[in-house]
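What follows is a set of notes on a single structure, which appears directly below.
Removed: one protein chain of the complex. Kept in place: all other protein chains.
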Amino acid sequence: MNLILILGFMLLAIGFWGMLTQKNMIKIVIGLTIAEVGVQIIMISIGYIKERTAPILDSAVPLADAVNKVVDPIPQALVLTAIVIGVAVNALILSFIIRLYKEKKSLSIDDYKEMKW
Amino acid sequence: MTDVFIIVLGLVMIVFAILALYLKDLVASVIAAGVLSLFASILYLIMQAPDVAMTEAAIGAGLLTMIFLLAIKKTKQIEDPND
Partner (left out) sequence: MIKKIFSLIIIAGLLTVFIPIILNFSFQTDLPDVAKSYVEKGSKDLGAMNIVTAIIVTFRGLDTLGEVAVLFIAATGIAVLFRKNAINDKRPKQISKRDSSEILLTGIRLLAPVILIFGIYIFLNGHLSPGGGFQGGAVIATVVLLLFLSDSSYKINHKIFGFIESFSGVSYVIIGFLGLVLMGADNFLDNRILPLGEFGTILSAGAIPIIYTLVGLKVGTELASVLDNMKGDIE
């Protein structure tokens, strides 16, 4: 069963679709966050192992046999990093959007053509 | 049992993702994206990743939604119909 992987790829596709078709800049950033959630779900599902517990060695996991009882901790650490960086980058993008709005009073991406070649 | 739960959760998440892209009111679409993050954190908990679930709930669903709302307050709430 790889339902979770299918869900991740569908969210990634929906996010890309939103980024490509939407005109409103805030909607484009929302599309980016949806794609981010999709990628994170894919990464977590790669580290998942059936019938094992979280990588926390409390009383439920005997220390000697820990290697055979826990799921893969490395993708989890990477996704944790990705979430925090994602928020910082999204905040920076939104600040740029606010500055652009103050110049032209428009959120539509079609009104900003100075950099287009 | 878990498969049924994951299918229901996944369908709800996809519905909220599409809502987030196609609602005309930006505040409503940001809230839909926040709900998507919250359901994603439930999914992480099912997949035995409590650390990631906690981060997603606190940062992805909480702070990021708030940053979006502050940005919308400084710009414009309703999407232009002729866009």
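A few remarks follow.
Per-chain residue numbering starts at 1, and chain names A and B are given in the order in which the chains are listed.
In this text, contacts are C-beta pairs under 8 Å (C-beta built on N, C-alpha and C of every residue); 3 or more make two chains touch, one makes a residue touch a chain.
These numbers were taken from a predicted model, which means no experiment stands behind them.
Touch with the hidden chain on the side of subunit B covers residues 50-51, 53-55, 58-59, 62-63, 66-67, 70-71, 74.
Contact between subunit A and the unshown chain involves residues 2, 5-6, 9, 12-13, 16-17, 20-21, 45-50, 54-58, 63, 66-67, 70, 72-74, 76-77, 80-81, 83-85, 87-89, 91-92, 94-96, 98-99, 102.
Convention: only the chains that are shown with their structure count from here on.
In this assembly, the C-alpha centroid of subunit A lies 11 Å from the C-alpha centroid of subunit B. Those residues of subunit A that touch subunit B in the shared complex are 1, 3-4, 6-7, 10-11, 14-15, 17-18, 22-24, 26-27, 29-31, 33-34, 37, 40-41, 44-45, 47-48, 52-56, 71, 76, 79-80, 83-84, 86-87, 90-91, 94-95, 97-98, 101, 107-108, 110. Residues 3, 6-7, 10, 13-14, 17-18, 20-21, 26, 29-30, 33, 36-37, 40, 43-44, 47-52, 55-56, 59-60, 63-64, 67-68, 71-72, 74-76, 79-80, 83 of subunit B are the ones that touch subunit A when the two sit in their complex.
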